[in-house]
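Heads up, the thing below is written out as structure tokens.
Missing here: one protein chain of the complex. Every other protein chain is in place.
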Amino acid sequence: MTLLYALDLLGTAAFAASGALAGIRRNMDIFGVLVLGLVTATGGGTVRDLLLGDTPPFIFKDETYLYLSLAVSLAVFLFHRRLDRMLHPLTYFDAVGLGTFVVIGTGKGLEFNLGFVGSVMMGVMTATAGGMVRDLLSARVPMVLQKEVYASACLIGGALLYLLHRHTSLPHAWSLLLSAGTVIVLRLLAVRYNWSLPRAAGSDPTP
Amino acid sequence: MTLLYALDLLGTAAFAASGALAGIRRNMDIFGVLVLGLVTATGGGTVRDLLLGDTPPFIFKDETYLYLSLAVSLAVFLFHRRLDRMLHPLTYFDAVGLGTFVVIGTGKGLEFNLGFVGSVMMGVMTATAGGMVRDLLSARVPMVLQKEVYASACLIGGALLYLLHRHTSLPHAWSLLLSAGTVIVLRLLAVRYNWSLPRAAGSDPTP
Partner (left out) sequence: MTLLYALDLLGTAAFAASGALAGIRRNMDIFGVLVLGLVTATGGGTVRDLLLGDTPPFIFKDETYLYLSLAVSLAVFLFHRRLDRMLHPLTYFDAVGLGTFVVIGTGKGLEFNLGFVGSVMMGVMTATAGGMVRDLLSARVPMVLQKEVYASACLIGGALLYLLHRHTSLPHAWSLLLSAGTVIVLRLLAVRYNWSLPRAAGSDPTP
């Protein structure tokens, strides 16, 4: 499906840019910046493929992802001071990446006949594990565990795809687009309205 | 073996509770608490299965582990303030989990024809890698590397199972129970008497 591949590459580029920026903020050298860009963009899909036993992971079967991630990270390293006016569009591209990665991951879980939780986990992991590794390599608690409705949007989109695929006769392409669109819209609404999830600490732990 | 499966589920629940509590202490949102509970309970066995090439890992073949870990973590998130009177039994359940995870892991290493060190490593990893990932996701040095006779009890139990299985004619079920029991007893004694391992820093590095 060519549209999905195009969205996948767009998301890969957006994730690579966010990873490279994190490396620059941590004062890493050029190697560190390239590694953080690469890991953020491709780490989630790599972990998914390892768990599914589909080795070598997708990045070694189609090196486009590797070249794209490295090129974007290098561009960010060279021109990051002119990147300020790119930060607004980056939020949109990042949301597109999130939605695309979720449906690709959940779709692959379905293909490998995983159950409901397993398939949804594959989607969430594809979208968030790269960012987790980026934060671990920066010696930080992963952002996704602490704030924002980032993972929840992925959970909902993954669950939607699983249900549409297993329990309706909707064409697969439509299920993919609908689920990815749901993630993207939820993510952008969360950014726009600054939604956050309940936490247990404080006086009222019940959500 | 039904008893082993029951003990495995009990240990999974105890590990999930300890992971969820760590997430609450780090002020994570509900997603973070669920992820930490899940990872602590199932991460060790997942790493073991990845290393053995037995993919997809056990949690995707029997989703009971996933549902149980998520349910326990959710319960901890909702009711953690009433959990204080649970902390004492939790130590016992945790020790049961430790012993069970060690013999399941070492047993699987034996099944895959690993050598002595490899089989024991599989047992220790099944029991401790989930907690290590929990600590990494909290940006902390893994507890198991720093204090308490936690891993040593696992090492002894794993080595015992390997020796009993390879060099005696004891029925496998007996070997499993004896080894798991050894880990559980050692662990509870270590908690009770506050044992600790030698460390190299300080004036007398020789143990």
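Letters A and B mark the chains as written, and numbering starts fresh at 1 in each.
Methods note: contacts are C-beta pairs under 8 Å (C-beta built on N, C-alpha and C of every residue); 3 or more make two chains touch, one makes a residue touch a chain.
Remember, predicted model here, so these are calculated numbers, not experimental data.
Chemist: Considering the whole complex, which of A:13, A:36, A:72 or A:186 touches the chain not shown?
Modeler: With A:13, A:36, A:72 or A:186 as choices, the missing chain is touched by A:36.
Chemist: Going by the contact rule already stated, which one of A:18, A:46 or A:106 would touch the omitted chain in the full complex?
Modeler: A:46
Chemist: Which residues does chain B use to touch the chain missing from this display?
Modeler: 50-53, 112, 114-118, 121, 132, 136, 139-142, 144-147, 151-152, 155, 196-201, 205-207
Chemist: Kindly note down the residues of chain A that lie in touch with the hidden chain.
Modeler: 23-24, 26-33, 35-36, 46, 50, 53, 55-57, 59-60, 63, 66-67, 70, 77-78, 80-81, 136-139
One rule holds for everything that comes next: only the chains that are shown with their structure count from here on.
Chemist: Whole-Å distance, chain A centre to chain B centre, using C-alpha means?
Modeler: Centre-to-centre distance between chain A and chain B: 30 Å.
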